[in-house]
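This is the structure I have questions about; it appears just below.
A single protein chain has been removed from this complex, and every other one stays in its place.
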Amino acid sequence: MDFRLSEDQEALKQGIRSFCEGRISIDQLRELESKPGAFDRALWGEIAEMGIFGLRLPEDRGGVELNVADAVLVFEELGRAIAPGPLIWTHLAAGLVEGADLGDTVVGGLDMTGPSTELIMLEHLESIDTLLLLKPDGIERIDPKAIDATPVEIPLDPFTPVHHAKSLPAGERIADAETAKEWRLVGTALASAQLLGIAESTLEAATDYAKKREQFGRIIGSFQAIKHILADCFVRQEAARAAAYAAGATLDYPEVGNVERAVSAAKVVAGDAAMKNARASIQVHGGMGYTWEVPAHYFLKRVWVLENVFGTIDEHSDQLAELVGATA
Amino acid sequence: MDFRLSEDQEALKQGIRSFCEGRISIDQLRELESKPGAFDRALWGEIAEMGIFGLRLPEDRGGVELNVADAVLVFEELGRAIAPGPLIWTHLAAGLVEGADLGDTVVGGLDMTGPSTELIMLEHLESIDTLLLLKPDGIERIDPKAIDATPVEIPLDPFTPVHHAKSLPAGERIADAETAKEWRLVGTALASAQLLGIAESTLEAATDYAKKREQFGRIIGSFQAIKHILADCFVRQEAARAAAYAAGATLDYPEVGNVERAVSAAKVVAGDAAMKNARASIQVHGGMGYTWEVPAHYFLKRVWVLENVFGTIDEHSDQLAELVGATA
Amino acid sequence: MDLRYSKSDEEFRVELRGWLEQEVPKHGVSPDQNDWEGRVEYDTSWQRKLFDAGFAGINWPKEFGGREASVSEQLVYYEEYARARAPYVGVNFVGLLHGGPTLMVEGSDEQRAAHIPKIIRGEEVWCQGFSEPTAGSDLAALKTRAERDGDDYVVNGHKIWTSYAQVSQFCELLVRTDPDAKKHGGISWLVMPMDLPGIEIRPLPTLQGDSDFSEVFLEDVRVPIANRVGKENDGWRVTNVTLRFERGTAFASEMYRLQERLAQLKQVAKSITRWDASAWEDKALRREVGHFQAELDSLWSMVKLSVAQSGETGVPGLGASAVKLYYTELTQKVLEVYMRVIGRAALARVTIDDLPNEEVLDKALNSLSLSIAAGSSQIQRNIISERILGFPKDR
Partner (left out) sequence: MDLRYSKSDEEFRVELRGWLEQEVPKHGVSPDQNDWEGRVEYDTSWQRKLFDAGFAGINWPKEFGGREASVSEQLVYYEEYARARAPYVGVNFVGLLHGGPTLMVEGSDEQRAAHIPKIIRGEEVWCQGFSEPTAGSDLAALKTRAERDGDDYVVNGHKIWTSYAQVSQFCELLVRTDPDAKKHGGISWLVMPMDLPGIEIRPLPTLQGDSDFSEVFLEDVRVPIANRVGKENDGWRVTNVTLRFERGTAFASEMYRLQERLAQLKQVAKSITRWDASAWEDKALRREVGHFQAELDSLWSMVKLSVAQSGETGVPGLGASAVKLYYTELTQKVLEVYMRVIGRAALARVTIDDLPNEEVLDKALNSLSLSIAAGSSQIQRNIISERILGFPKDR
């Protein structure tokens, strides 16, 4: 047992971070913002080349043969950069949907294991080649073009275009309930990892700003009011980190704990951390935080999106209540 | 409509405050602490002489003929001083139980309109002459000596001794459902007023301490970390004040709003304010706040007692949810 | 401590309610955020209607065309205005809530005569030139220079967060007239016509995507000295009068309207199905909403107390900072929960399937500004701890 990152893991994380800094910087996101569907197939191909989708596939199938814990680190970095697109779904689909791992097939998805609602919201519909439905009894595939859906004129998150639909056509069953259950758990862990990443980058941006911005003849980061807001952000970030990493490590070796509990804990704690840190970041940025120009708002908007995938904080808390007193 | 205090009300408030400062100071409370039942009949007589119990009785019955709004101001001051004893019950009983208004009969009570529990906790049992049971269908009177109750060796609040019992003997009905309903509302408003008073005096004590206590070569009240904790206490205090006063004013003239809503709002907001301010006060007092010697803890302990009379914050919140959307 | 409205208050309520019930629907829906021409027309024509009906400048003295309503009538006004969902003050904000009141207290007779009647009729739109890129919370650090040259001040500088700059005729402008004086000592308050040469306006889009705010660049703008309000270098005092209004009852109707928003949240929750029951069946949600109702009622009682206290002087007291902090936190919390109730549908900023997404998301995004604008929450806590609780200033 050693909960620290291995050298390989540090290197993996650093590699993804460098890639994001080079290809998914805020300036590059701004360019993407004006493109149809806020999507760039060339970038998608580069993400695939980084091995992000085939990360957990065996080497003999062209993958990198890594673990969920490694994927958590990768998605933490993608979250930091608010990398756009149906990243989790395509990652999950690698090995099941042909071309997903190579970035040739862009795979989107919808988690239908949560509470039913009349309204169906579909992300990235115009950019995906395949839509997967995650249902309690298995995974189904649908042709996105066969769906009668209405595009939403203004999405909450500029990088997450959505369509809404009243119903979906029948899908083709491509995996069983067991796989669906595993996908739901891994998907939740990866969304938690992205939320962790956002908790980090929002704290980082606010810290940088507070060290530069002067008011009353000194940097605002010299005021306890600001220092303590950001210290609390740090605490939340570290709690989110511990929870998200534990979810990954528990998925890899279920004997170390209760998988459901670890995954739900990650979504709750990382979700809270991201939401509060993103809000704190806007607050510390002051008036500039309220502009479109300063990217602080992109992060909060993404948090709202991620809160609504793979179960909300409330849903996971309710599930955790049932597990209180169970063996960890 | 003028929500400010009238001159008479200011004078009333000041009068009670002076009385409390002279007769219910912390030093005097400390003496009381060692007395059996933490009760002093002589003091009770003086409280009666101040007109606190007969406050709302007509003048021709020996009362002061004031309103609930005035009683709220009086109980705010009693709360500030954490004046002990069954003050609300004796006040409510004035006019119904002989001698209550004059302090000759010490009246205790138990609110049985809330959620049933198997365990019955009775406050001040050894000091009271009469116990009243507030039930949905009316008010009953019991002889305290007829109750088979066990004294609690260590009460949470040193000034609120308790007994516990499994059952109570049959009582004598002395008032109807209508009166019971009114008592419950007025009792809730007065408990809220006491909580408001605690929100004030805990802030005041912490403010005074933070102006005197030096660390790092300056008073701790010059640090934003402390300043902002106490600014938030002030906001809560003012919200609690507005809510408690509104509850009193609405009880007096039900045409100005929804009485149930005003009273529940007061208990929720004043309860929160008192709980958080009492905790903040201990925190600002630092190590000294954790001693028995500094009185900060008495206030928090009293808050826990008051949280559990006339409905908890949760119970009132649940009731308010039903009233959302109703006319205020 | 009497919350009863008098008979004449209630008569006023009946009169106002009747008028609003008739006029608000007729005035139609507010134009798109980016349709500036439409917005000006919508906001100013509504102001004119208010004026013609005798409901403009509710707390303004009669001599300035106001209604000079009593404290209790003002509360009736805020309540009814919110209930009727009457148009937001919009482009008239600065004139009605800053410029006008400041001129009443500090302006010369000529200045009052030139502007106040037009402001109250909706004939003059004002904007605010206070903040600068390096003078935000620390407003007194402003650097925009005004140098005397004949009968004019020659103004050079860079203002930011100027609402409605692109549609204003006048700007309440803070300038530094004595660069050698101590920070608060060398500031003056000017009325700057927005059509003067040398003024450049660049919209600064907000995170909502609208362009309500602008940056204003001033290059050798010649503002007549006669346009100064108050004495030279006494502008900081004048400003503080103005700023208090922002923390006072400027948002009273918005505060009352939160009640309605909570009621709407309850209705929406009842209409949404989750796990085969309505979202309102969730007791945890109900408890939160009930708790919010307690706080909302308390907020409105705080406003009643605050209005009563400011009634004598007309100037909101320091307690206004407490009202603003309470309102800010509560609004953000309520809207966060509202977003959760809407759930995945909140990924859309437009209204779909009868859900009030557009309104709720706009308000949720807008609520982020409440803890920043008009004195951030950190500044408000400083004001309370220093001016009310008596702690030393930051050092």
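All chains are identified by letter, namely A, B and C, in their written order; residue positions are counted from 1 within each chain.
Here is the rule we go by: contacts are C-beta pairs under 8 Å (C-beta built on N, C-alpha and C of every residue); 3 or more make two chains touch, one makes a residue touch a chain.
Everything quoted here is computed from the prediction, not taken from an experiment.
Taking every chain of the complex into account, the absent chain touches A, B, C. For the options A:269, A:282 or A:300, the residue in contact with the chain missing from this view is A:269. From the set B:102, B:121 or B:147, the residue in touch with the chain omitted from the display is B:121, counting the whole complex. Although one chain is not drawn, the whole complex shows that of B:13, B:211 or B:279 it is B:279 that touches it.
Taking the whole complex into account, chain C touches the unshown chain at residues 282-284, 286-288, 395. Those residues of chain A that touch the chain absent from the view are 1-6, 9, 69, 73, 207, 210-211, 219, 221-222, 224, 226-228, 230-232, 234-235, 238-243, 245-246, 248-250, 253, 255-257, 261-262, 264-266, 268-269, 313-314, 316-325, 328. Touching the omitted chain from chain B are residues 115-119, 121, 123, 150, 152-157, 160, 162, 164, 214-217, 220, 223, 225-226, 279, 282-283, 286-287, 289-293, 296-297, 300, 304-305, 307-308, 312, 314.
Note that in this section only the chains that are shown with their structure count from here on.
The interface with the greater number of C-beta contacts, when B-C is set against A-C, is B-C.
For chain B, the chain whose average C-alpha position is most distant is A. Taking the mean of the C-alpha atoms as each chain's centre, chain A and chain B sit 50 Å apart. Taking the mean of the C-alpha atoms as each chain's centre, chain A and chain C sit 37 Å apart.
Each of residues 378, 381-382, 394 in chain C touches at least two other chains.
Residues of chain A in contact with two or more other chains: 223, 225.
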